[in-house]
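Removed: one protein chain of the complex. Kept in place: all other protein chains.
Right after this comes chain A.
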Amino acid sequence: METYYIRINDVDNLTTGASFLGSGGGGDPYIGGLMLKRELKSKGELEIIRRPKSNKAFVLGSAMMGAPIVMIEKIPSSSEAKKALEIYSYVMNKLIDYITPLEIGGVNSTIPLITSAKTGIPIVDGDGMGRAFPELQMTTFYFYGVSPSPMVIFDERGNTSVIQGIDGYWTEKIARIITVRFGGSAYIALYGMNMEDYLKNAVLDTLTLALEIGELLNDKKLDQVLDKLKAEILFKGKVIDVYRKVEKGFSKGYVVIEGIESYYNKTLQIDFQNEFLIARTNNEILVTVPDLIVVLDLFNQKPITTDRLKYGQKVIVIGVPANEKLRTEEALKYIGPKAFGYNIEYIPIDKRL
(Lines give C-alpha, C1' and ligand atoms only; values in the text may rest on other atoms or scores of the structure.)
Protein backbone atom coordinates (compact mmCIF):
# COMPACT_ATOMS: atom_id res chain seq x y z
CA MET A 1 0.00 0.00 0.00
CA GLU A 2 1.66 3.18 -1.22
CA THR A 3 1.26 6.24 0.99
CA TYR A 4 2.62 9.75 1.34
CA TYR A 5 2.14 12.69 3.66
CA ILE A 6 0.84 16.24 3.31
CA ARG A 7 2.27 18.90 5.61
CA ILE A 8 1.44 22.53 6.24
CA ASN A 9 4.00 23.71 3.65
CA ASP A 10 2.25 21.69 0.95
CA VAL A 11 -1.08 23.47 1.33
CA ASP A 12 -0.28 26.44 -0.92
CA ASN A 13 0.85 24.04 -3.65
CA LEU A 14 -2.34 22.03 -3.25
CA THR A 15 -4.60 25.09 -3.54
CA THR A 16 -2.72 26.48 -6.55
CA GLY A 17 -2.93 23.10 -8.27
CA ALA A 18 -6.62 22.81 -7.38
CA SER A 19 -7.30 26.26 -8.87
CA PHE A 20 -5.58 25.10 -12.06
CA LEU A 21 -7.70 21.94 -12.23
CA GLY A 22 -10.80 23.99 -11.38
CA SER A 23 -10.72 25.17 -15.01
CA GLY A 24 -11.97 28.61 -13.97
CA GLY A 25 -14.55 27.32 -11.44
CA GLY A 26 -14.78 25.36 -8.21
CA GLY A 27 -14.51 28.40 -5.96
CA ASP A 28 -11.44 30.03 -4.47
CA PRO A 29 -9.75 27.46 -2.18
CA TYR A 30 -8.37 30.25 0.04
CA ILE A 31 -10.71 29.57 2.98
CA GLY A 32 -10.37 25.80 2.66
CA GLY A 33 -6.59 26.18 2.50
CA LEU A 34 -6.52 28.17 5.74
CA MET A 35 -8.74 25.60 7.48
CA LEU A 36 -6.46 22.81 6.32
CA LYS A 37 -3.41 24.70 7.53
CA ARG A 38 -5.03 24.98 10.92
CA GLU A 39 -5.57 21.21 11.08
CA LEU A 40 -2.02 20.51 9.97
CA LYS A 41 -0.62 23.01 12.45
CA SER A 42 -1.82 20.81 15.30
CA LYS A 43 -1.64 17.43 13.59
CA GLY A 44 1.65 17.86 11.74
CA GLU A 45 0.90 15.65 8.77
CA LEU A 46 -1.84 13.81 6.98
CA GLU A 47 -1.51 10.43 5.33
CA ILE A 48 -2.70 9.97 1.75
CA ILE A 49 -3.23 6.42 0.53
CA ARG A 50 -2.41 5.97 -3.12
CA ARG A 51 -3.34 2.36 -3.83
CA PRO A 52 -5.42 0.66 -1.14
CA LYS A 53 -5.37 -3.12 -1.49
CA SER A 54 -8.54 -4.19 0.31
CA ASN A 55 -11.30 -4.60 -2.30
CA LYS A 56 -14.07 -4.79 0.27
CA ALA A 57 -13.15 -1.59 2.10
CA PHE A 58 -15.90 1.06 2.14
CA VAL A 59 -15.19 4.48 0.56
CA LEU A 60 -17.33 7.61 1.05
CA GLY A 61 -17.20 11.04 -0.63
CA SER A 62 -16.93 14.24 1.42
CA ALA A 63 -17.59 17.76 0.11
CA MET A 64 -19.02 21.22 0.52
CA MET A 65 -22.07 22.14 -1.54
CA GLY A 66 -23.42 25.59 -2.35
CA ALA A 67 -22.22 29.09 -3.06
CA PRO A 68 -18.55 29.85 -2.48
CA ILE A 69 -19.64 33.48 -1.94
CA VAL A 70 -21.52 32.35 1.21
CA MET A 71 -18.50 30.43 2.43
CA ILE A 72 -16.32 33.54 2.47
CA GLU A 73 -18.75 35.07 4.97
CA LYS A 74 -20.21 32.08 6.79
CA ILE A 75 -16.91 30.30 7.30
CA PRO A 76 -17.42 26.65 8.31
CA SER A 77 -16.81 25.40 11.82
CA SER A 78 -14.70 22.78 9.97
CA SER A 79 -16.52 19.91 11.72
CA GLU A 80 -19.56 19.93 9.44
CA ALA A 81 -18.22 17.56 6.80
CA LYS A 82 -16.99 15.22 9.55
CA LYS A 83 -20.46 15.21 11.15
CA ALA A 84 -22.08 14.43 7.81
CA LEU A 85 -19.76 11.44 7.53
CA GLU A 86 -20.54 10.22 11.04
CA ILE A 87 -24.29 10.51 10.46
CA TYR A 88 -23.95 8.52 7.23
CA SER A 89 -22.09 5.84 9.14
CA TYR A 90 -24.74 5.78 11.87
CA VAL A 91 -27.82 5.83 9.60
CA MET A 92 -26.45 3.29 7.13
CA ASN A 93 -24.78 1.23 9.84
CA LYS A 94 -21.53 1.23 7.86
CA LEU A 95 -17.94 1.63 8.93
CA ILE A 96 -16.18 4.17 6.73
CA ASP A 97 -12.71 2.90 5.80
CA TYR A 98 -11.66 5.65 3.40
CA ILE A 99 -12.64 9.17 2.39
CA THR A 100 -12.52 10.40 -1.20
CA PRO A 101 -12.83 13.88 -2.70
CA LEU A 102 -15.62 14.29 -5.27
CA GLU A 103 -13.80 16.94 -7.27
CA ILE A 104 -10.20 18.09 -7.22
CA GLY A 105 -10.78 21.57 -8.64
CA GLY A 106 -11.27 24.50 -6.26
CA VAL A 107 -12.40 24.50 -2.63
CA ASN A 108 -13.51 20.84 -2.61
CA SER A 109 -9.91 19.73 -2.90
CA THR A 110 -9.42 20.80 0.72
CA ILE A 111 -12.67 19.84 2.51
CA PRO A 112 -12.14 16.03 2.40
CA LEU A 113 -8.59 16.46 3.72
CA ILE A 114 -9.99 18.43 6.67
CA THR A 115 -12.53 15.63 7.22
CA SER A 116 -9.72 13.11 7.15
CA ALA A 117 -7.67 15.10 9.64
CA LYS A 118 -10.68 15.44 11.97
CA THR A 119 -11.76 11.79 11.85
CA GLY A 120 -8.46 9.99 11.41
CA ILE A 121 -10.00 8.10 8.51
CA PRO A 122 -7.43 7.93 5.71
CA ILE A 123 -8.02 9.63 2.40
CA VAL A 124 -7.55 7.99 -0.98
CA ASP A 125 -5.73 9.71 -3.79
CA GLY A 126 -8.44 10.22 -6.39
CA ASP A 127 -11.76 11.90 -7.07
CA GLY A 128 -14.82 11.72 -9.29
CA MET A 129 -14.08 14.54 -11.73
CA GLY A 130 -10.35 15.11 -12.16
CA ARG A 131 -11.33 18.79 -12.35
CA ALA A 132 -14.40 20.82 -11.19
CA PHE A 133 -18.02 20.60 -12.32
CA PRO A 134 -21.07 22.37 -10.88
CA GLU A 135 -23.42 19.46 -10.14
CA LEU A 136 -23.51 16.31 -8.01
CA GLN A 137 -24.26 13.83 -10.77
CA MET A 138 -21.30 15.02 -12.87
CA THR A 139 -18.90 12.40 -11.50
CA THR A 140 -17.25 9.34 -12.97
CA PHE A 141 -18.77 7.40 -10.06
CA TYR A 142 -22.25 8.21 -11.38
CA PHE A 143 -21.44 7.69 -15.07
CA TYR A 144 -20.32 4.14 -14.31
CA GLY A 145 -23.15 3.08 -12.06
CA VAL A 146 -22.56 4.28 -8.49
CA SER A 147 -25.46 6.23 -6.98
CA PRO A 148 -24.89 9.45 -5.00
CA SER A 149 -27.75 8.32 -2.74
CA PRO A 150 -28.12 7.78 0.08
CA MET A 151 -26.68 11.15 0.76
CA VAL A 152 -26.36 13.02 4.05
CA ILE A 153 -26.55 16.80 4.03
CA PHE A 154 -25.65 18.74 7.16
CA ASP A 155 -25.37 22.37 8.28
CA GLU A 156 -23.26 24.02 10.98
CA ARG A 157 -26.22 24.18 13.41
CA GLY A 158 -26.68 20.41 13.23
CA ASN A 159 -29.65 20.20 10.87
CA THR A 160 -29.44 16.99 8.93
CA SER A 161 -31.26 15.43 6.05
CA VAL A 162 -30.83 12.09 4.35
CA ILE A 163 -31.70 12.07 0.66
CA GLN A 164 -32.60 9.00 -1.31
CA GLY A 165 -33.07 10.31 -4.85
CA ILE A 166 -34.33 8.11 -7.68
CA ASP A 167 -31.36 9.19 -9.79
CA GLY A 168 -28.48 11.66 -9.78
CA TYR A 169 -30.53 14.55 -11.16
CA TRP A 170 -33.16 14.25 -8.45
CA THR A 171 -30.54 13.92 -5.77
CA GLU A 172 -28.91 17.12 -7.08
CA LYS A 173 -32.23 18.99 -7.27
CA ILE A 174 -33.35 18.05 -3.77
CA ALA A 175 -29.93 18.70 -2.24
CA ARG A 176 -29.76 22.10 -3.94
CA ILE A 177 -33.05 23.20 -2.36
CA ILE A 178 -31.98 22.02 1.08
CA THR A 179 -28.63 23.81 0.67
CA VAL A 180 -30.44 27.07 0.05
CA ARG A 181 -32.64 26.52 3.11
CA PHE A 182 -29.49 25.85 5.17
CA GLY A 183 -28.27 29.34 4.25
CA GLY A 184 -26.53 28.79 0.93
CA SER A 185 -23.82 26.38 2.02
CA ALA A 186 -24.00 22.80 3.28
CA TYR A 187 -21.71 19.83 3.83
CA ILE A 188 -22.32 16.44 2.33
CA ALA A 189 -21.39 12.76 2.55
CA LEU A 190 -22.36 10.65 -0.46
CA TYR A 191 -21.30 8.13 -3.10
CA GLY A 192 -20.69 5.26 -0.72
CA MET A 193 -19.04 2.35 -2.57
CA ASN A 194 -16.60 -0.47 -2.06
CA MET A 195 -12.97 -0.11 -2.98
CA GLU A 196 -13.24 -2.38 -5.99
CA ASP A 197 -15.80 -0.05 -7.60
CA TYR A 198 -13.85 3.00 -6.51
CA LEU A 199 -10.61 1.89 -8.14
CA LYS A 200 -12.52 1.01 -11.31
CA ASN A 201 -14.46 4.30 -11.55
CA ALA A 202 -12.50 7.10 -9.89
CA VAL A 203 -10.04 9.46 -11.55
CA LEU A 204 -7.00 8.30 -9.61
CA ASP A 205 -3.96 10.07 -8.18
CA THR A 206 -5.43 13.54 -8.52
CA LEU A 207 -4.40 14.83 -5.08
CA THR A 208 -0.81 14.08 -6.02
CA LEU A 209 -1.42 15.68 -9.39
CA ALA A 210 -2.78 18.89 -7.84
CA LEU A 211 0.21 19.06 -5.48
CA GLU A 212 2.67 18.54 -8.32
CA ILE A 213 1.03 21.08 -10.63
CA GLY A 214 0.85 23.60 -7.78
CA GLU A 215 4.50 23.16 -6.89
CA LEU A 216 5.60 23.60 -10.52
CA LEU A 217 3.38 26.65 -11.02
CA ASN A 218 4.52 28.26 -7.78
CA ASP A 219 8.08 27.77 -9.08
CA LYS A 220 6.99 29.22 -12.46
CA LYS A 221 7.81 26.00 -14.30
CA LEU A 222 4.90 26.03 -16.71
CA ASP A 223 6.74 23.99 -19.37
CA GLN A 224 6.98 21.07 -16.99
CA VAL A 225 3.26 21.33 -16.22
CA LEU A 226 2.51 21.14 -19.93
CA ASP A 227 4.77 18.11 -20.39
CA LYS A 228 3.28 16.33 -17.43
CA LEU A 229 -0.34 16.85 -18.55
CA LYS A 230 0.32 16.57 -22.30
CA ALA A 231 -1.29 19.98 -22.38
CA GLU A 232 -1.00 22.62 -25.08
CA ILE A 233 -0.75 26.38 -25.07
CA LEU A 234 -3.83 27.51 -27.00
CA PHE A 235 -3.32 31.23 -26.96
CA LYS A 236 -1.53 34.22 -25.46
CA GLY A 237 -3.15 37.61 -25.35
CA LYS A 238 -5.00 40.36 -23.61
CA VAL A 239 -8.56 40.23 -22.30
CA ILE A 240 -10.55 42.77 -24.32
CA ASP A 241 -14.11 41.87 -23.36
CA VAL A 242 -15.84 40.05 -20.51
CA TYR A 243 -19.57 39.45 -20.58
CA ARG A 244 -21.42 37.99 -17.60
CA LYS A 245 -24.97 37.35 -16.52
CA VAL A 246 -26.54 35.35 -13.73
CA GLU A 247 -28.96 32.77 -15.11
CA LYS A 248 -30.71 30.09 -13.06
CA GLY A 249 -28.16 30.62 -10.33
CA PHE A 250 -25.18 30.07 -12.61
CA SER A 251 -22.74 32.73 -13.66
CA LYS A 252 -22.72 32.49 -17.46
CA GLY A 253 -20.81 34.47 -20.01
CA TYR A 254 -17.80 34.65 -22.27
CA VAL A 255 -14.41 36.29 -22.45
CA VAL A 256 -12.69 37.58 -25.60
CA ILE A 257 -8.89 37.59 -25.78
CA GLU A 258 -6.86 39.48 -28.36
CA GLY A 259 -3.65 37.75 -29.43
CA ILE A 260 -0.09 38.87 -28.84
CA GLU A 261 3.26 37.48 -30.06
CA SER A 262 2.62 34.57 -32.44
CA TYR A 263 -1.13 34.94 -31.89
CA TYR A 264 -1.12 38.53 -33.11
CA ASN A 265 -4.15 39.43 -35.25
CA LYS A 266 -6.19 36.54 -33.86
CA THR A 267 -8.85 36.48 -31.17
CA LEU A 268 -10.00 33.70 -28.90
CA GLN A 269 -13.40 33.45 -27.25
CA ILE A 270 -14.04 31.24 -24.23
CA ASP A 271 -17.59 30.55 -23.04
CA PHE A 272 -18.07 29.79 -19.38
CA GLN A 273 -20.71 28.65 -16.95
CA ASN A 274 -18.90 28.70 -13.62
CA GLU A 275 -16.14 26.73 -15.43
CA PHE A 276 -14.65 27.37 -18.88
CA LEU A 277 -16.53 25.26 -21.42
CA ILE A 278 -15.65 26.07 -25.03
CA ALA A 279 -12.59 27.82 -26.50
CA ARG A 280 -12.77 28.93 -30.13
CA THR A 281 -11.28 31.29 -32.68
CA ASN A 282 -13.42 32.87 -35.43
CA ASN A 283 -13.76 29.72 -37.47
CA GLU A 284 -12.40 26.94 -35.37
CA ILE A 285 -13.29 25.21 -32.12
CA LEU A 286 -10.10 24.46 -30.24
CA VAL A 287 -11.23 22.78 -27.03
CA THR A 288 -14.53 21.77 -25.47
CA VAL A 289 -15.61 20.41 -22.12
CA PRO A 290 -14.77 17.91 -20.59
CA ASP A 291 -11.20 18.73 -21.68
CA LEU A 292 -9.89 21.49 -19.42
CA ILE A 293 -9.45 25.09 -20.46
CA VAL A 294 -7.20 26.93 -18.04
CA VAL A 295 -6.49 30.66 -18.03
CA LEU A 296 -3.28 31.77 -16.34
CA ASP A 297 -1.93 35.23 -15.63
CA LEU A 298 0.85 35.74 -18.18
CA PHE A 299 3.22 37.22 -15.61
CA ASN A 300 2.79 35.23 -12.40
CA GLN A 301 1.35 32.09 -14.05
CA LYS A 302 -1.41 31.83 -11.42
CA PRO A 303 -4.82 30.50 -12.50
CA ILE A 304 -7.58 33.09 -13.00
CA THR A 305 -11.13 32.04 -12.07
CA THR A 306 -14.07 33.11 -14.24
CA ASP A 307 -15.29 35.66 -11.69
CA ARG A 308 -11.89 37.38 -11.59
CA LEU A 309 -11.55 38.00 -15.34
CA LYS A 310 -11.26 41.64 -16.32
CA TYR A 311 -10.30 43.87 -19.19
CA GLY A 312 -6.60 44.31 -19.75
CA GLN A 313 -5.37 41.12 -18.09
CA LYS A 314 -2.56 39.51 -20.04
CA VAL A 315 -3.18 35.80 -20.08
CA ILE A 316 -1.99 32.48 -21.35
CA VAL A 317 -4.66 29.92 -22.21
CA ILE A 318 -3.99 26.22 -21.90
CA GLY A 319 -5.90 23.18 -23.10
CA VAL A 320 -5.54 20.01 -21.02
CA PRO A 321 -6.77 16.58 -22.12
CA ALA A 322 -9.34 15.25 -19.66
CA ASN A 323 -8.87 11.87 -18.06
CA GLU A 324 -10.05 9.01 -20.32
CA LYS A 325 -12.83 8.22 -17.84
CA LEU A 326 -14.42 11.60 -18.66
CA ARG A 327 -14.28 10.99 -22.40
CA THR A 328 -16.41 7.87 -22.84
CA GLU A 329 -19.88 7.92 -24.35
CA GLU A 330 -21.48 7.36 -20.94
CA ALA A 331 -19.58 10.29 -19.46
CA LEU A 332 -20.21 12.68 -22.35
CA LYS A 333 -23.98 12.35 -21.83
CA TYR A 334 -23.51 14.22 -18.56
CA ILE A 335 -20.51 16.45 -19.19
CA GLY A 336 -20.07 16.78 -22.96
CA PRO A 337 -20.79 20.06 -24.78
CA LYS A 338 -24.42 18.98 -25.37
CA ALA A 339 -25.03 18.55 -21.63
CA PHE A 340 -24.23 22.26 -21.27
CA GLY A 341 -26.56 23.29 -24.12
CA TYR A 342 -24.12 23.46 -27.04
CA ASN A 343 -24.86 21.71 -30.30
CA ILE A 344 -21.23 20.73 -30.70
CA GLU A 345 -19.69 17.27 -30.93
CA TYR A 346 -16.95 16.49 -28.47
CA ILE A 347 -13.67 15.90 -30.26
CA PRO A 348 -10.73 15.32 -27.90
CA ILE A 349 -8.21 18.14 -27.84
CA ASP A 350 -5.45 15.77 -28.97
CA LYS A 351 -7.41 15.10 -32.19
CA ARG A 352 -8.44 18.72 -32.80
CA LEU A 353 -5.06 20.39 -32.54
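Please note the rule applied: a residue touches a chain if its C-beta (ideal position, glycine included) is under 8 Å from a C-beta of that chain, and two chains touch if they have at least 3 such contacts; residues count from 1.
In this section, contacts and distances are computed from a predicted model.
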Among "Na(+) H(+) antiporter subunit F", "YeeE/YedE family protein", "Cytochrome b/b6 C-terminal region profile domain-containing protein" or "Hydantoinase/oxoprolinase family protein", UniProt-listed name of the chain not shown
"Hydantoinase/oxoprolinase family protein"
Pick from A:Arg38, A:Lys173 or A:Lys266: which residue touches the chain that isn't shown?
A:Arg38
Which residue from A:Arg51, A:Arg308 or A:Lys333 sits in contact with the chain not drawn here?
A:Arg308
Which of A:Tyr4, A:Trp170 or A:Phe250 sits in contact with the chain that's absent?
A:Phe250
The missing chain sits against chain A at residues 31, 34-35, 37-38, 66-70, 72-79, 114, 156-158, 180, 183-184, 238, 240-241, 246, 249-251, 274, 307-308, 310-314
